[in-house]
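Just one protein chain is left out here, and the rest sit where they should.
Now for chain A:
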Amino acid sequence: MVQNHRREDHETGGENKEKRPKFFINDHVNILIEILERLDGRSLCVAASVCRLWCTIASNDSLWENLCFRHVSPPPSSVRSVVLALGGYKRLYTGCVRPVRSRLGRVRRASWARDEVQLSLSLFCVDYYERLGGSNSNGRLVEKSSPSSLMFLCKPVNV
């Protein structure tokens, strides 16, 4: 009796195997990218901790570009070269856009979306400039310990 069952299982298992091919999302990277493009910032960071492939994809700057300009219609064209020169979209998002958006979320008006981005870009540029100072330090202690001008964005707001 038991033997018959086993044979049946084998057969049915084999048939199932032929009918349904296994689907690994990691085999279909373009689908993965499409999905990750629609995530919010926090989820994207969580996704980056899943496995090495996801980490590589999530650190791709174009995903973060999407995040930064999702609410701004149409994203300015020449911005990309500037942002890449200043440190990339991921840094722009985590350093400037996300804190600015969350802070302004309380008093946000619909027309401010574009201005938010511009303000974030300006702050990002100042931050890049200060980082430049750090790398060019001539051994002066002040450059290494100089506080970032974005520090006022880092702490949470006491509402």
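One rule holds for everything that comes next: a residue touches a chain if its C-beta (ideal position, glycine included) is under 8 Å from a C-beta of that chain, and two chains touch if they have at least 3 such contacts; residues count from 1.
Everything that follows uses one rule, which is that contacts and distances are computed from a predicted model.
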Choices "DELLA protein", "Symplekin C-terminal domain-containing protein", "AP complex subunit sigma" or "Regulator of G protein signaling 11" - which one is the UniProt name of the chain not shown: "DELLA protein"
Residues of chain A in contact with the chain not shown: 76, 78-79, 81-82, 85-86, 99-100, 103-104, 106-107, 112, 115-116, 118-119, 121-123, 125-126, 128-130, 132-133, 136, 142, 146-147, 149, 151-155, 157-158
